[in-house]
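Removed: one protein chain of the complex. Kept in place: all other protein chains.
So, chain A:
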């Protein structure tokens, strides 16, 4: 049986999730040149926000009713934390040395992780997440799980919305202007502080949708889920060209497919048996990143600086 189509779909699904989280890294970087290392944890709190909504809804609520509320809960929690972090942890350090907010971001990431660990009920081990009922969908050689359907629908909608927002709305143009030159943008009447807050909030909302997709796909959320995924999403953002929102999505998909194919096929190459397998997938993902950065230091789509947003 040929498993290639299935593996490509596996990679696409994994990559879409990376892409949703990567958007947050890339937008914030594009506007304030800050790598927000707490973004993975904002993703994680989104997952717990959705779980909380599910837990307080009366038992037996249909998932179709609960899911929109869970998404709202996830987005609310994640954006509140992201905007709060921007206001109280990053803004005071703006204009200071570049390293200061970076270190704050790492501290914040630890704080969020440990806060959920310490205070969320029973979060010391993984918590089960509600599942979409029903069996898998068979499309020829490809099987798609019910939990993945959400991701397949949500990722393109989110990206379409973002493209529309950045290109067509007043605030979106303000974001582009701030990304190009914050001082001039300010002189032209753009409220840059507000723009930056919106960039953080949008990134967090996308991460929250990604977290709901994660919960539905894997059936669990836990306090550590943001760390590795955040790192991968950051890699995806760099791979696609950091600062470019389309690049984030493409970088995510390329990374996801590369990981999946490395898991499935590298061990079959003669002489590479020891270097294949799922435990090596991360290594190959980073090899790909290095190769791309050597050949194209700006990343896959990073060349049009004017479009950074």
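Points to keep in mind about this one:
Heads up, the rule we're going with is that a contact is a pair of C-beta atoms (placed from the backbone, for glycine too) under 8 Å apart; a residue touches a chain by one contact, two chains touch by 3 or more; residues count from 1.
The rule we apply is simple: contacts and distances are computed from a predicted model.
A single chain of the complex does not appear, and UniProt lists its protein name as "Branched-chain amino acid ABC transporter substrate-binding protein", one of "Electron transfer flavoprotein subunit beta", "NADH ubiquinone oxidoreductase, 20 kDa subunit", "Branched-chain amino acid ABC transporter substrate-binding protein" or "Hydrogenase maturation factor HypA". Of A:55, A:103 or A:188, it is A:103 that touches the chain left out of the display.
Checked against the full complex, the candidates A:52, A:80 or A:131 give a single residue touching the omitted chain, namely A:131. Touching the chain that is not shown, out of A:26, A:45 or A:263: A:263 (per the contact rule at the top).
By the touch criterion stated above, the residues of chain A touching the omitted chain are 1-3, 6-7, 10-11, 13-14, 88-89, 91-93, 96, 103-104, 107-111, 114-115, 117-118, 124-126, 128, 131, 136, 143, 145, 214, 218-220, 222, 225, 228, 259-261, 263-264, 277-282.
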